[in-house]
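All protein chains but one are shown in place.
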Amino acid sequence: MSDFQTLREKARAFAEARNWDQFHSPKNLTMALSGEVGELQDLFQWMTEAQSHELTPDQHQAAAHEIADVQIYLLRLADKLGIDIPRAVEEKMALNEKRYPAEKVWGSSLKYTGYQREDDSAS
Amino acid sequence: MSDFQTLREKARAFAEARNWDQFHSPKNLTMALSGEVGELQDLFQWMTEAQSHELTPDQHQAAAHEIADVQIYLLRLADKLGIDIPRAVEEKMALNEKRYPAEKVWGSSLKYTGYQREDDSAS
Amino acid sequence: MSDFQTLREKARAFAEARNWDQFHSPKNLTMALSGEVGELQDLFQWMTEAQSHELTPDQHQAAAHEIADVQIYLLRLADKLGIDIPRAVEEKMALNEKRYPAEKVWGSSLKYTGYQREDDSAS
Partner (left out) sequence: MSDFQTLREKARAFAEARNWDQFHSPKNLTMALSGEVGELQDLFQWMTEAQSHELTPDQHQAAAHEIADVQIYLLRLADKLGIDIPRAVEEKMALNEKRYPAEKVWGSSLKYTGYQREDDSAS
């Protein structure tokens, strides 16, 4: 089994062993995912960008735990929807390759719509 | 390479090919992660829990894209912090096993703190 | 002074008395806002919709505190950007009146884009 499959099975077994699967509707899991991302925001909100690169050991440990929590709920969400994460990522990356041609968006953080708009107005 | 490593390398190469790495501070990536989770919320916010299990093909495709986006930013964030996601997940799951003993939390969605509080008041 | 102005001044004085204004960039305040919304998600994530209408006194108190926190950061964010919230709300509501004509969207939760798309395909 791949990494993703292994972790997906573990997350599923954890929920089933606690009879928590009943709470894991895609809607609820999306809220739980958002709650965990909120904890990442708490960690970084008052840091400068530079500080966010230079965490203390305690902050680094906290970040690892929060990233794990986000990953666990994302695995659960994808599992409940029958979505294979690695395949979905590959597909989205292929789409992004087309949407953001490297030579056109070099060093610019404009989003796709922004890029399109800029492109249109130049034509 | 494992699945996670393969996708991490692809996400890194994608950012570097566009000179976008400069924008990828952990602070900024956390905001981007949250923005993508916001799109998942948009998808599910007015659905009932039952409806969130029964997506139309278009909704399912949209969910797959949003889950992929969340995964990509999570991979970038962990990469910039030097955090190995599968290991972080394994560690957090081991912690969760201790925090939420199956026989004590069976069928209850009380969170750890809630569970602890309930347990304390019972003693 | 209106309610909004009174609370805006209080929130500003609170930050200044602690020399916290330096942390209150619009970017940072947006993250803080999101962190507080994450706590609201924690509160409601495992509840059914029906349960979310019927909070216990403790849950109701927690919701009031989180709603207050969201409001305080929203006041700070608008203050730093020079945005008058009541006026912005009036303008947005006028826009929404046009976007979602009552007779066309009655009882449907389709978003503006969804509604537009449906309308287009019907024509």
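Here the chain labels run A, B and C in written order, and each chain numbers its own residues starting at 1.
The rule is short, and it goes like this: contacts are C-beta pairs under 8 Å (C-beta built on N, C-alpha and C of every residue); 3 or more make two chains touch, one makes a residue touch a chain.
The model shown is predicted, which means the values in this text are computed figures rather than measured ones.
Screening A:Q5, A:T48, A:Q61 or A:N96 for touch with the missing chain picks out A:T48. Annotation for subunit C: contacts to the undisplayed chain at residues 2-4, 6-7, 10-11, 14, 17-20, 22-23, 25-28, 30-31, 33-34, 37-38, 40-41, 43-44, 47-53, 55, 60, 63-65, 67-72, 74, 77-78, 80-81, 83, 85-86, 88-93, 95-97, 100, 102, 105-107, 109. Contact between subunit A and the unshown chain involves residues 27, 30-31, 34, 42, 46, 48-49, 109, 111. Subunit B residues in contact with the hidden partner, per the touch definition given at the top, are 23, 28, 31-32, 34-39, 41-42, 44-46.
Please note the rule applied: only the chains that are shown with their structure count from here on.
Of all residue numbers used where subunit A meets subunit C, over half belong to both copies. The two sides are thus made of the same residues. If you average the CA atoms of subunit A and of subunit C, the two centres end up 23 Å from each other. Between subunit A and subunit B, the centres computed from C-alpha atoms are 5 Å apart.
Within subunit B, the positions touching two or more other chains are listed as 27, 30-31, 34, 48-49, 109.
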